[in-house]
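Here the complex is missing one protein chain, while the rest keep their positions.
Then we have subunit A:
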Amino acid sequence: MKTVKDKQILVGADIAGVPLKNAVVEHLKAKGWTVTDIGVKTEDEENPEMFHRIGLKVGAKIAEREFERALIFCGTGMGIHIAASKCPHVHAAVVESVPSALRCITGNDCNVMSMGAHYVAPQTGIAMADAFLEHNLGDGYEDWKNFYEFHKLAYDELEAFDYEEFKKNGFEVKKLGEVELGPEPLK
């Protein structure tokens, strides 16, 4: 698997997401990242693929464990994110700010982050990509009792989730444990 630790990242954008994607990719390459781009490359590409198909392709590479994390882009970030989320093992977020980009990894251990070129300026997108790639689950929450365990439990149960089994089980989630989240520490 191509990992974040090895500075490997997968990206994909539709035609609307290209300007933001290219700004982020240029920034990451300058920082020594190896970027694999499986979406629309440039704004003048002929017959650019539709957003959801690119999302499905990115999601598949995460599902197949080829890449640890991916960055995806469209006009709003929403459509391509919905598509990627259809693939197993994808935990994707659509974000518009640096705090939410940071939180999607530190709180939800997301492995795919999506942004919208219509809403997010390139420099902010770059800061968001850095926040996403430079952190892991629980970072910054070390003082919050059970923050990590609580969110890890949710992640694990989502990983184990099978809809048909869930349905057969009367729509009751098969729990893998119980964690009581402690109170938020005062800052």
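Just so we're on the same page, a contact is a pair of C-beta atoms (placed from the backbone, for glycine too) under 8 Å apart; a residue touches a chain by one contact, two chains touch by 3 or more; residues count from 1.
Everything that follows uses one rule, which is that contacts and distances are computed from a predicted model.
Asks: Can you match the unshown chain of the complex to its UniProt protein name from these: "Rieske family ferredoxin", "Ribose 5-phosphate isomerase B", "Pyruvate formate lyase activating enzyme" or "Tripartite tricarboxylate transporter permease"?
Replies: "Ribose 5-phosphate isomerase B"
Asks: With the missing chain put back, one of A:L20, A:V58, A:L71 or A:L102 would touch it. Which one?
Replies: Counting the whole complex, the residue in contact with the absent chain is A:L20.
Asks: Return the single residue from A:V40, A:A117 or A:A131 that touches the missing chain.
Replies: A:A117
Asks: If you put the missing chain back, which residues of subunit A would it touch?
Replies: 20, 75, 116-124
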